[in-house]
Structure formats: C-alpha cells, structure tokens
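All protein chains but one are shown at their positions in the complex.
For reference, chains read A and B in written order, and residue numbers begin at 1 within each chain.
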Amino acid sequence: MDNASHLGVVLDLSPKQWHLAAQPSNPHPITLVASLSHLLAFLNAHIACKDENSLALFGALPGKSVMLYSSTMPVNEEEIQPADANTYRPFKVMDSTIMKHIVSEVEALGEPEVEEPIGFVGALTKAMCYINRVTNGSTSSTSRNDDLATLPDPRILVISVSPDQSSSYIPVMNLIFSAQKLKVTIDVCKIFGGESVFLQQAAHLTGGSYIDIDRPDAILQYLMMSFLPPPGLRQLISVPTQDKIDFRAACFCHKNIVDIGFVCSVCLSIFCQPVPVCSTCRTKFPIKTLQRLNASRPNAAPGSAGTPARSSTPARTATPAISANSLPRSTSINPAAVPRVVSNGSAPATSSPMQNGEPR
Amino acid sequence: MPSVQQASTDSATASEAPSHLLLAFLQSQSQNTLTRLYQRPSSCLSIFRLLGPLERQIVMNLLWLESSIPASTMATWVPHEVRKTYENSLSILSRLHILPQSAVKLALNPTFKTSLRHAIIGGGSSGSFGVPATRDEKHSSPSIEVLDAYALERWETILHYMVSSGIATRPSQGVLFLLQRSGLMASIHGGSLQITSLGFQFLLHSPHAQLWELLLQYLHMVEERQMDLVEVLSFLFMLSTMELGREYSVEHLSPTQTAMLEDLRDYGIIWQRRATSKRFCPTRLATTLTSSSPPLPAAGGVSASAHGQGFIILETNYRLYAYTDNPLQIAVLNLFVTLKSRYPNLVVGAITRESVKKALTNGITADQASRQIISYLTTHAHPQMRKNKPLLPVTVQDQIRLWELEKNRMKSQEGYLYTAFASQADYEYVLNYAKQLGVVLWESSGRRCFFGTLEGHPNIRGFIERRTAGNA
C-alpha cells in the first residue's frame, strides 16, 4: 500500500472567474494569490509524504493550456534563488518554478484573449497524456510491467472556478472513460463558479471526490483531508464525497444542458427537441414517432407542484389544453392536431402542443 | 546485537510495531529527547516520511488545525472494519510523542507541529536543512557520478570484507569496530574477524535495510562515546534532506556532528575532498535515507542496468544464471549456490542440497533461512523473471524449504543414559522418580534403560545413590 503515487493537478486560471471570486460582495471572497499559497502548501505536503511521489501541474488559461510544473522537468538553476538552510530544497525549487510560470503566463494574456473560453479540456487531456507517458511510455516494452508497478494509482485533482462549458461535454466524457481505462481517479475541488455537472460525473465515475468548498479561507484543510490521501489509503480513512450527482447531458444541437432529451437510437446523439433527421448519422426518424414525441413533450412535472424545474431545459409553459400530456407514451392524440412538417421547429403555435419555438 | 534482534521482533509483531526500524528506536527514547529532536524541521520531515501511510495522513489532517479536535470526530472518518489499524496508528504516534497519550482530544505536539509546518511552507531560522557552502573557486563541486562511485566503493568494501571473512581490503578501524559490536562479525580465538550467522542474514537484506541496521548500531554506541543522541540523529536527518551533488559547509555543525563526519565518510554516506576540508557532500546513500528509492547507484559497466533491475534467472531445474560481474553479488550468491562457470558478465550455478545446507550451517538461522534466500532471489530477480507467476519456480521454493526442514529433522540434546538396573522393580522405581521430575527424554522398559536430561542428572544420581545406600 505504501507505494509512490502520481498526482496531476489541473488548475483553472481564468482571470475573469478569479476576479469574480475575489469580489468583496461574495459571502466568502477568495483571491487567486491566497488560494495559490494554499495549493503550494498542499503540493509540498504531497511530496513530503514520500520522496518518490511525483507531480505534474497544468494550467488552464483562456484559449490555451500549459504545463506549469512536473517532477521530471529540468531545473533551471539560475532562475531559482540560491539554496538556504531553512527550507527543503525540492520544495523551494517547485514553488518558485510554479509561481514564475503562472506569473509569466497570466501577464502574457492580452485583452482579447481574456474573453476566450478557458482551455480546460486541453489541460485535462495533457494531464492524461502525461500520466500515460509516465505509466507506460517507456521505450522498451520489457520494463513496462515494472513501471506500472511503480505507479499504481495515479490521480488528477481539478481545481475549478469556472462554470461548465456545455461545448466540452463530449471531450470531457471521453476523458472520463479514458481515465476509467487507465484507472486514474479524478478529484474535483470546486472553489467558485457554481455546480459543475460534468465534473461531478467525472469524479463519481472515476471514484474520486467532488467537493464544493463553502469556506474558501480553509482551502488548505479541505485539500489535506480530502485530496491528499491516495486512492488506496481512502479505504482506511474516508474522504468526503459529493452529495447529489447530476447525470445530465448536453444536447448536440444547441449545446444546452438538458435533463430530458431525445436520443437517436442508432448513434445515441442527444437532442433537446424532436428532430426529423439525426444530424450526426443522418438517420431519418419515422414521422409517427415525431408526432408522438411532440405531443408528449414535458410540460410540467406532474405530481411535483412547487418543485422548481431545473433552469437549463427549454422553458416549460404549461398548456392545460391537452390532458394527455401527462401520459407521455400515449399515442391516442389525434395526429391531425400535430403539424405535418416540424422540420424547422417553427410549427404554428395555434395547433401545436410544442409551445416553445426554440431558436435554431 | 540489538539491531538485528529488533528486526526479527518487528516482523513477528508486524501489526503492532511501526513500519521502520528507526521508529522503534525512537519510541524507546524519552519525551525530552524527542521534543528536542522535533525542534528541527528537517528531523520532523524525515520522521514524517518514515511513518506509515495512515499515520502520515492523520498527521496531515491535524497539522493545520489551530485547536485540538475530539478523537471521536476524527474516528468518524474511519470505516468500522479498519478501526483496529487506525487505533494502532494512533498508538504509534503517541508513543513517538507526536500525539498526546490520553486521546480524548487530538492535537499534535506543538513543537512537532511548528517544525513540520516550517518544513512544508518554509520559514523559521533553524538552519536545519544544511548550510550550503559558498562557491569554491579552486575546485568545482564533485559530479553525481563521482559521488555515486565513491559511495558504492565504500559500501561494497564493507560488504565484501564481510563476505570474504576478512581477506579482502580492510575497511577503516571504525567500521571494523562497528561490525564487531553489531555482532555481524566476530573474532574467533582473538584471530582475524569471521562473519557470524547474523552477518550472513545481514548480507541477504536490501541495501536500504543494511544501511539502517548499521546506523542504528551506531546510534546505540552514541552514548558510550559521550555524544549527544539528538545531535547525531538530527545530523542524519539533515543529511537525508540534503540535495545530491551540492556542497555544504561544515562551519555551522556542532562539535559532535563534526566528529561524526569521519565515521560517515567511512561508510560512504558523505564525501569530502580532504579530511580537513571545510565542506562536504552527501552521497546517494544519505539522500535516500528516508525514501525507498535505491540507495546505491548502478554498479557501472555491463551490469549497470542489471544492478537496478535484478539480474538473477532461476529455472525449475534449480539452475541459476546471474547476469553480473560484481564480485560482491557473486560472493553473496556463493553463500547458497554452487557456482559452476563464470563468464565476463554471467555466472552460472545451481542450487543444490549441499549448497543450501552449507548456507544453513554457515548460520543463516534455521527458522528464517529459506525465507531469506527466497526473498533475496525475489528481490534480485531479472526483469524477464517478473513475467512469471509466481515469480520463482514453486518447485525450487518448496525444495529450499524442505532442505531447511531436513536440517531440523534431528535435534540433539545432551544427557545421561541410565542402564544396567539390577531388577525391573529398581528400574521402574527410578524411572518413576525421573518422570516426576519431568526429565525423561526416552525410555525402553524392555532393555531396562532410560535417558534423562543433563539438568536432571544430579537429582537422579543422588536418588540412586541414596537408594543403593539404603539397600546396603
């Protein structure tokens, strides 16, 4: 059990989100600098636990992703302050390298780039590539088994401050499955920016923990208790896990995050509204199904009055006219009431049970 | 002898004892000593690394808390099935005085807490990580290869001396004294030093364990040499946190520590250009003291890769191929293998009944011999062997165990044979008495004789004499 472990850290460095997080109007404002000092102490603690523990830190910046530090990185002696007697040298080297890289990357950001979406997927992908490389990337195939034995449970810690980007649904899912394949645990530390549906799923599916930090001033304690123990140790001393996991998906057509979707039975593409032709595999769907589905679009949640609907679904305005709505699988609705052509989603509002003309 | 004894007791009560030899030693020290030791961040960091994984996590959970927390709160994080492991960890920590003895509230020893915090986030002014020497104008600092070669040469000299039973190059007097004190070698009839059974066991251990065994022995000698244990320990820990290939200044060392330089130089733990040099370099032996990466560099030459990865191939027909040209490794193998032929980078031999018995008589103690031989073969197995499951051929493993049992087949015991009793009644009368004393080892009423232990003899003899006297 007492094996060396590898920790990959993906650090969200979105300037916009960190700016919002530091606003004094927040109940618990937290600045990037403050959290970085906590993070560095955590990284030092990881190395302190075992000399052979390895580390790789990736930063997600607007529009790009960079590797900030890795244990195998060559040390540039000139840039580091000379050794002194009061600090453990590896810690000092690591801390100053990380800080230097973060500062130079953040300063290099121009005004236009700040608006670009954060390169979160890229950073996570790189972390996976790195793990793949260190676990079985050695050139000779004979030593492959040995290497696997030395890195039994690699894990990735995601430190996130940004909300979900729905466009990254498929890549994130692919990453989750590759992580499962490589037996990589993904932990998520959410400092700011609302719940992340995708990261919740990532942590759940890889056996990691997702923690929404509500006291950002105590990040360090959260990090130490929840993310320091390697997966093998978590059987001995448990770590907090998330409570609710949202299994929602993003639709392919509008990148909305939906809780009820329409799925092509051939390629399993998800759509937020009934479509006549699957945009991914070009399968034509039978017109009868479309009529039936349009008729049974979810209008309200029956039997759950007072429960707020999750906001990301298309607006639900109840039509009391069609009572059959509450029987979704019913095919008893008069087909005449449904428009023949629903291809562009702009059906005549008068006769259609589809109340909301979604934007195309 | 204590160090090796501790090793065996450790393995016997593995669940109770801490994972590292040194921790057992530290536990036997007074709270005062430990607290002084904990004042130095480098010592705290090293001790922290020697702890087991669960202990480390408990320390980390508590390290950043300002106040103590109830023990029950902490215990809720532990699943019920592993509660025992957890409590064992707590008791290890409290015996090290890192946690308080009475565990209603958990909080780290304040000295330990401050120092470990300093180690992790920096700060403080203890200078416990070693003061680097200023750049030397005349000599550039030694390369890592030089240091590795030096450490290897010193260390193998010691081991080779042991294997060759005093024929090879003699290490320094200090080392010889240490070997003798630790019981690894002994001089027979005042002559040259001979390896003891403990020494044989020692040779089969991993270099890391060997190093610690010697150092522990060194620590045991500290007090009679009038040295301060805390100074010695903290110097060792300081060495373990130093950077390989960097030169450090001797100026800030205490007199005790300066005195230690010479000893450690002999073991190959530190390197100095001259004995009077004002600077020293830790070698890989030193910097890996608290880690589990290999403490000795590759042996160089053909076996460079073999050394790190293992070099032994063992076949089901007991033949053994060792890809090595290292005299030390060959000598160790020679302890329990009949070597047949030798090539520039390959030694071929076979494990035979004779060779194993030779090893057993040489003193690899009976109850652990097979385990040690097998574990040596396992740790040094060639990468190609690692594909096998199980790694070593089962036939060979079993046979080694059987050979060991064979040795235990006969047990000799000294004693006296009582024979030529005048009558059956006489015989039974004496035998009855001997049985009451519980000293009978063997009896044969047909032949009217029995065998008693050495201890029982005076009583039995007295009894017979009294009886014959009474009869007469």
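Everything below uses one rule, namely that a contact is a pair of C-beta atoms (placed from the backbone, for glycine too) under 8 Å apart; a residue touches a chain by one contact, two chains touch by 3 or more.
Everything that follows uses one rule, which is that contacts and distances are computed from a predicted model.
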Query - Hidden chain of the complex, named as in its UniProt record, picked from "General transcription and DNA repair factor IIH", "Proteasome subunit beta", "Nucleolar protein 14 isoform X2" or "WD40 domain-containing protein" - result: "General transcription and DNA repair factor IIH"
Report summary line: Displayed chains in contact with the omitted chain are A
Query raised in the report: Which of A:Leu36, A:Met67 or A:Ala218 sits in contact with the chain that's absent?
Result: A:Met67
Requested in this report: Touching the hidden chain in the full complex, which residues of subunit A are there? Just list them.
Outcome: 65, 67, 70, 73, 119, 121-122, 125-126, 128-130, 132-133, 137, 139, 141, 168-171, 173-178, 180-182, 201, 204-205, 241-249, 258-271, 274-275, 278, 280-281, 283-286, 288-290, 293, 296, 298, 301-304, 307, 310, 326-329
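By definition in this document, only the chains that are shown with their structure count from here on.
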Report summary line: Expressed in whole Å, how far the mean CA point of subunit A lies from that of subunit B is 49
Query raised in the report: Across the complex, what residues on subunit B touch subunit A?
Result: 19, 41-42, 45, 48-49, 52-54, 56-58, 60-61, 63-65, 77-79, 82, 85-86, 118-132, 241-243, 246, 252, 288, 290-293, 309, 383-384, 386-387
Query - Complex contact set, residues of subunit A against subunit B - result: 1-2, 4, 40-41, 44-45, 48-52, 82-92, 95, 142-143, 145-146, 220-221, 224-225, 228-230, 232-233, 235-239
